[in-house]
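The complex appears here minus one protein chain, its other protein chains still in place.
Moving on to subunit A:
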Amino acid sequence: MGLLSDPNRRRALISLLTRLNTPICIVCYMAGVAWFMGLAFEPFTLRTYMSENAMGSTMVEERFPAGERALATGREFSAHKKRTGGMPVEWLMKTMQAKGLEVFTQRFSRTLPFPDENKERYMVRGTNVYGILRAPRAPRTEALVLSAPCSPGDNNNQAVGLLLGLAEYFRNQIYWAKDIIFLVNEHDLIGMQAWLEGYHHTNTTGMDWSPLQGRGGSIQAALSLELSSDIITSLDLVLEGLNGQLPNLDLANLFYAFCQKIGVLCTIQGKLQRNDWDSVSGYSHAVQTMMLMVMKQASGRPWGDHGLFLRYHIEAATIKGVNSFRQYKTDATTIGRLLEGMYRKLNNLLERLHQSYFFYLMPSLSHFVSIGYYMPAFGLLAVILLLRALDLWVQLSTPPQRTEDGSSPGVLSLLTPLVISHLTGVALYMLPIRFQEMAVEHFPVSETEAVVLTAIAVYTLLSPGTEQGWRVLKLVAVLYLAVLLGCTALINFSLGFILALTLVPVAAFVTPHVPKVLSAFILVILSPACTLLFSVFFFQELQEMPISFQDGWLLFLSVISQGILDHSLYGSLVYPLITLLVYPCWLLFWNILFWN
């Protein structure tokens, strides 16, 4: 620490840092973005490998024969579903019982805070049916779950058929060491939430459900199956769960290993893997795949029924059958064999999946970027905030006229904007649900209006402050943002990174002395709401489904309402994070701009 304790060198270092502050910040920003873009470049990434010994070397042989019969069961299920106009509970119970499972049901009901326009539901009432295959000579301490949603229309009938087919086949095998729970959940995520809450006897979201009668101990892993056609061309793996949580990478490895072994095309984010990493198109393909993962993870919503398991420390993924125009076709028997293989390996597990990574990004199914590689990208952005804070600190502590000025800015002048901006955040958090009776149709619109109105309200409310005042406020705001983004990035890297991309420049450049109108415009463009709007367009672009501005705006509004619904239905934290913390932080910068 000689460097810092020596006053001369210290002064030199500080002057260097303050003098070169802006260039260093710009370089850091560029480097951060470049680092991030480099993550998708294949030579910089690692190949996936199986870390869990219990799943690696042990060979299993897949023998599931009855794909056709499973599809027939699926058709029968579909007929009964049509007849009852919903979940055919009786039929499912009878069928599962006939296959030798212990069958139980769970009823649940839930009233949404406001009508969900995407899925057209408000008062939800349904029944989950699940059958437990008891492992011979096992003491009911561990279980695996295979679930398939009972979807409206003609969707997912094949998934339920295959689930029942596998149940029948699994029942006749002696090698199971863990109970296997076959679950058919109604109303997709709501049913899954009810079942998981019932299984763990918690109630985090205020749902009504009837208690479960049968259990199989602690659940070790789960797969959710979505199949809507008899023949599929590829299988897509969905990993992103609630709040951006991901299952252990070994689960993805297991899926990939079996796809390779059995010869099924497999995709992630709906994108096939390409071998031409050295070409521009190959690289951009990898970037797109990774960006899709980042966007999905940042959204914090469960992208499949598996997403809710992760809260309970259960490794889970969704496997989706895709039927496109590709030549390569796979039948239900093959998918059944794939699932059988995966379950037999999961059955071999001695411990919970813990060997491999929990924090990763995947530019393709065979490559991954671990936390050690992607964190520097965020670190380079976050260091800008620290540099600015250092600069401000030095500016605040050096000028001798501080004593002439009377006193350092009062605590009150600092607290007022802080309190008001947070109150605005609280209002933003409360209003949409409070006022939903008034504006059931238009509340997303009113919500965005609220953003602008409250922002201006805060601005007009402020009393004039001193030169020292805004510096102190900015120092506080910059450090606040650094802590906030740092914590967010630790939990959900993607969200933290996207917020950092837009908010860090704001935090870096904003002072009362920059041109007001232009800066205000930039500030609005880089606000959290606009970031979301751009993300919506960008996401559609990445999925190769570009949309018009009109549709994009509508989608933007529905995304906001989905976010609020995710928060109240499943406990997603993105909405409260944005409204209660990120948005007030942005307002602080708005305050600084209009400081006079």
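Keep this in mind: a residue touches a chain if its C-beta (ideal position, glycine included) is under 8 Å from a C-beta of that chain, and two chains touch if they have at least 3 such contacts; residues count from 1.
In this text, contacts and distances are computed from a predicted model.
Enquirer: Not counting the visible chains, the remaining one has a UniProt entry; which protein name from "AP-1 complex subunit gamma", "Response regulatory domain-containing protein", "Cytoplasmic dynein 1 intermediate chain 2" or "Phosphatidylinositol glycan anchor biosynthesis, class T" does it give?
Expert: "Phosphatidylinositol glycan anchor biosynthesis, class T"
Enquirer: Which residue, A:Trp303, A:Trp393, A:Tyr480 or A:Phe509, contacts the hidden chain when the whole complex is considered?
Expert: The single option touching the absent chain is A:Trp393.
Enquirer: Going by the contact rule already stated, which one of A:Asp331, A:Glu351 or A:Glu467 would touch the omitted chain in the full complex?
Expert: Touches the omitted chain: A:Glu351.
Enquirer: Which of A:Pro43, A:Gly85 or A:Pro139 touches the chain that is not shown?
Expert: A:Pro139
Enquirer: Pick from A:Lys82, A:His313, A:Lys329 or A:Arg434: which residue touches the chain that isn't shown?
Expert: From the options A:Lys82, A:His313, A:Lys329 or A:Arg434, the contact with the absent chain belongs to A:His313.
Enquirer: When the complex is taken as a whole, what residues of subunit A touch the one chain not shown?
Expert: So the residues of subunit A touching the unseen chain are 1, 4-5, 7, 10, 14, 97, 100, 102, 134, 136-142, 171-174, 200-202, 215, 217-218, 311-313, 350-352, 354-355, 357, 372, 390, 393.
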